[in-house]
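On to chain A.
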Amino acid sequence: MTASNKDSFLNLIASKLGRERIYDVQRPGLQVLAPDSYGSLTSDELIDILKEQCFFIHTQVIESNAEILQQTLDDLVAANGGGAVITSGDARFAEYGLKFANASVWEEAAGREQNILRSEAANTAIIFADYALAESGTVVVGSRPDQGRALHFLPAHYIAVIEKKRIVLRSTQAAADLNRRIQAGEPLGSSINFISGPSNSADIEMQLVVGVHGPLRAAYVLI
Partner candidate 1 sequence: MKVSIFSTCVVDLMTPNVGIAMVQVLERLGCEIDFPASQVCCGQPAYNSGYLEDSKLAMKNMMLAFEHSDYVVGPSGSCIAMFHEYPKIFKGDPQWELKAVALKEKSYEFTQFIVRVLGITDVGASLEGTATYHRSCHMTRLLGERETPFQLLEQVQGLQMEPLKNSDNCCGFGGTFSVKMPEISEQMVDEKCGCVAETGADILISADMGCLLNIGGRLSRKGEPVKIMHIAEVLNHYNPAATKEEAGHEPANG
Partner candidate 2 sequence: MSLQTDKREFNERTTDGIGNPFMRNAVSSAQDSLKTRRLSAATTLGDWEQWRTLGQQIRQHTLKHLDYYLGQLADNIEKKGGHIYFAKTKEEASGYIRDIIVQKNAKKIVKSKSMVTEEIEMNHVLMEAGCELTETDLGEYILQMDDWDPPSHIVAPALHKDRTQIQSVFTEKLGYTGDESPENLARFARTVLRQKFLEADVGITGCNFAVANLGAINLVTNEGNGDLTAAIPKTHIAVMGMERIVPTLEEMEVLDNLLCRSAVGQKLTSYISVIGPSAAGETDGPEDFHLVVVDNGRSEILGSEFNEALQCIRCGACLNVCPVYRHIGGHAYGSIYPGPIGAVITPLLGGYDDYKELPFASSLCAACTDVCPVKIPLHEQLILHRQNIVKEKRTGAAERLQMKTAGRLLASQALFGKALRLANPASRLISRHGRIVRGPQLVRGWINARDLSQPVRQQDSFRAWLDKRKGGSGQ
């Protein structure tokens, strides 16, 4: 069932556009429209923007550092009511010497069912962000064998650890960098998620309800 009708479908499009099929298109460069007021920002200024936005998206931001990271995360897990923790298999957990009680790790060896059940049973998920976007309060994470997609959505609480050097101003920079990596042929996972706070919905009387299908609460820890 692969691409069966492709040619007749695309030929019709070309004919509606009044020409033959084309096989080479240069996409026009995109004008960069970042707001002037931002200028060149220091890391502290980016953090301030991130914090301010997180207030609006109901996301707690905690400034921590490598030394006290374990304590910060333990406190957050406890504040979430304890329970099971699931983390990604990111190497940085070992690098920062992080260990959690009652914890499991998303891992290839566990297989689909097991990883999904562990995530569903976990009260808190902890992951490291690939990028963080200050303006929108977003963490960007890709899927990998040691970091599944459902890991970000099934647990009731979500904690993202953000290394400060990974904060960029906005989605423009992250998209450009990701696209550069794609064009360089770097294999990315099957999923890139831009996550901005906990899940929410305004489907009932347009009143915002935080916590629908995904996490009920989200916290970002800056190191």
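Structure notes:
Following the convention adopted for this analysis, contacts are C-beta pairs under 8 Å (C-beta built on N, C-alpha and C of every residue); 3 or more make two chains touch, one makes a residue touch a chain; residues count from 1.
Behind the choice of candidates: all candidates are chains of the complex that A comes from, given by their letters.
Everything numeric in this text was worked out from a predicted model, so none of it was measured.
Looking at chain A and the listed options 1 or 2, the chain it touches in this complex is number 2.
Residues of chain A that touch candidate 2 in their complex: 1-6, 8-14, 16-18, 21-25, 27-28, 30-31, 33-37, 53, 57, 106, 108, 110-112, 115-116, 120, 133, 135-138, 143-145, 148-150, 152-154, 171-172, 174-176, 178-179, 182-183, 187-207, 209, 211-215.
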